[in-house]
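Working notes, structure below.
The complex is shown incomplete by one protein chain, all other protein chains being positioned as in the whole.
Labels run A and B following the written order; every chain starts at residue 1.
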Amino acid sequence: MADSQPITLQTFDVIPPSSTWVGTVRKFARTKPLGAFSFVVILVMVFVALFGQWLAPYSYDDIDIPNRLISPSLTYPAGTDAQGRDQFSRLIYGANTSVLIGFGTVIVSGLIATTIGIISGYKAGLFDVIVQRVVDIWQAFPGLIFVIFVVAIFGASRVTLIFTMGLLFSAGASRLVRGATMAISSEAYIEAARSLGATDLRIWLQHVLPNVVPVIIISMTVQVGGAILLESSLSFLGFGTPPPFPSWGRMLNDAQSHMTSAPYLAVFPGLAIALAVYAFNMFGDALRDVLDPRLRGSR
Amino acid sequence: MTKYAIRRSLLVIPTLIGVTMVIFMAVRFLPGDVIDQIAGDFGAASPEFRQALLKYYSLDRSIPQQYITWMGDIARGDLGTSIISGRSVGGEVVQRLPATFQLGLMAMIIGLAIGIPVGVLASVKQDTRTDYVARSISITLLAIPHFWLALLTITYGFILFRWTPPIRYQPLWVDPISSFQTLWVPAIILSGSLGAIVMRLTRSTMLEVLRQDYVRTARAKGLAERLVLRRHAARNAMIPVVTVIGLQVPNLIGGTVILESIFSIPGMGSYLFYSIQMRDYPVVQGVVLLSAFAVIMSNLIVDLSYSLIDPRIRYSGR
Partner (left out) sequence: MGESSYWTAARGQVSRRRMLTSMGATGIGLAGAALIGCGGGGGSPQATTTIAKSGGIAPAPQATSAAEKPKSGGTFRMARLNDPPTIDPMGNLSADSKSFSGVVYSRLLAYKAGPGLPAINFDTQMDAAASVEVPDPSRYVVKLNPKVKFTAPLNRAMTSADVKYSYERLIGKAPGSKPGPDAGVVEAVEAVNTPDANTIEFKLKRKYGAFPGAVLADARSGQIVPVETGTAFNPAEKMIGTGPFIFEQYRPGALGSWKRNPDWHLGADKPYFEKLEQNIIKDQAAQLSQFLGGNIDVIASLSPADIQRAQAAIKGVQVIENPVGNTRYIVFSKEDLATGPVKDVRVRRAISMAIDRDQMLDAAFDLPELKKLGITPTYHWDTFIPHSHEGYWLDPKKDMSADNAAAFKKNIAEATKLLAAAGFANGFSMEWHWTRGYARPYQVHGELISQMLKDIKIDFKTVLDDYSSVFIPQTFVGKFKGAALISYTLGETGNFVEAPFTPGLPRNVSGIDDADLNKLIKTYSEAASVAERQKLMKDMQELATKTMYYVPIPQAPSYQGAQPNMRGVAEYRSQGHAASVEQIPWWWRA
């Protein structure tokens, strides 16, 4: 996310060309304080996810039954669960699950959506009609049910979840990309390129893609939040990432039987999920305000 | 426009046929089958027994044959009979649909009632404190997992207020008060994320509209700000409304399982979920088909109404 930001900003000339990378960030922070805050939250989350094993005081599966169900304290900042595992460490490792699944899902979704959206939007005609009916069928399946189907067939693993959820999310995103592609395809310079004999592939990559990138980025950012939420629902239902590696949704599930006597077990993972989803959505919104071509010049 | 409407409507048919094929195959791709769920490990341990049961339910015939039989039943309006319970799928759907429909409608009304005004406000006051607060609240609602909120509500609802929902759902026409008592909390929980989506859609639509030349002209003509807003906001608010209806249908069928179970709502979500677990082919096929039908129809309505609502959207040639 951090890398793509300046590129896309330059594409749209939202920021005066003279401004530097740092200046861009500074301006973003000033005009979009919530977006900037969310971006910081995301950075922290990614950092924790990457370096969790060095940050966590314990391993995620260190059981210590004599020290079970201890309320949050200095030794155990988020308390211990019914098996005496340090919740704080598990929250840290859980970030890894969420980040991996969140980003993995949107990468898969983004790739599929971009390919389908651009080709379908550019080709138009019968090809587009057929592709759109397939997308219709795809969208007609209830999402959670779709994932449960696939997990039942291929077994629950992070990879299965990433690909399934990516596939699921790509249907909606492909519509957005298609819409943007259709708008661009009628522009004069595309016509010009075509009449100069440029191949379709060349036009897609050189002219269409750069222009739909903002749409993709915005939808991907928001989808990270959606993926994290969906993974937690699935884990809660018992279809998510398999143990022993923790996931926030499963921590919530485990917390249920002690919800009234040890509410902290349910509070921290719940907050973690909420904060993560909030951050991705808020950041996505801020990006939309800055990047969406339709909102260009709105400032 | 009419030509477009007809063409767009006709496309529903191949889509639906595609859906039936996909569902039919998908259910059968699931590992394990309905016989395992009837006879468990006993069936797994005795191949003859399995075979006899497969024959009894005509599951020993080829998949195309089974598909044709199913399509024939569908064409006659018969959704079939559950292999597990022996009860008619159609009858069960009729019993369960009202609860799901009512929950969806209530959630939608609450979501729209909150989302649209907040969205308009946030767009008019873009990048002010009002905008931030309004969006923060609605996105927070979107960010909190439903199941977590539901669990907290059912647990702490009693601890703090001695509140417990009615023991069972009563259809609206049997006992309207009890019916609302069951559904108001899950509807609010469900409306949280819906309201957030509506809010964001309204905000971005409004932001776009407010830049349009005709709005600028209206303002320049000296029309009162409120009048401008009312006229254009009203019309443009319809887009999020119809979009959300389209989004809501699959969510109601597939996404409310946990809410239904926590608040004892005999809805479609738990029916489908249970039937998938049991590999109850006729039920899964029937319910997913109905849900897909609803989604496709609502997409159709959304598409058609876009062109009505927003005259700038043209559908020539495509």
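Everything that follows uses one rule, which is that a contact is a pair of C-beta atoms (placed from the backbone, for glycine too) under 8 Å apart; a residue touches a chain by one contact, two chains touch by 3 or more.
This one's a predicted model, so the numbers in the text were calculated from it and none came from an experiment.
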Contact residue for the chain not shown (choose from B:Leu11, B:Leu79 or B:Ile258) = B:Ile258
Absent chain, residues of chain B that touch it | 30-32, 36-46, 49, 52-53, 56-57, 84-87, 92, 95-96, 151, 154-155, 157-159, 162, 164-165, 167-169, 257-258, 260-267, 270-271, 273-274, 277-279
Interface with the undisplayed chain - residues on chain A = 61, 63, 65-66, 68-69, 82-84, 151-152, 155-156, 236-239, 242-244, 253-254, 256-262
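Following the convention adopted for this analysis, only the chains that are shown with their structure count from here on.
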Seen from chain B, its contact residues with chain A in the complex are 11, 14-15, 18-19, 22, 26, 29-32, 126-127, 132, 135-136, 139-140, 142-148, 151-152, 155, 159, 196, 200, 204, 207-208, 211, 250-251, 253-255, 257-258, 272-273, 276, 288, 291-292, 295-296, 299, 318
Along chain A, where are the residues that touch chain B in the complex?
-> 31-34, 124, 128-129, 133-134, 136-137, 139-146, 148-149, 152-153, 182, 225, 229, 232-233, 236-237, 249, 252, 256, 259-260, 266, 270, 273-278, 281-282, 285, 288-289, 292, 294-295, 297-298
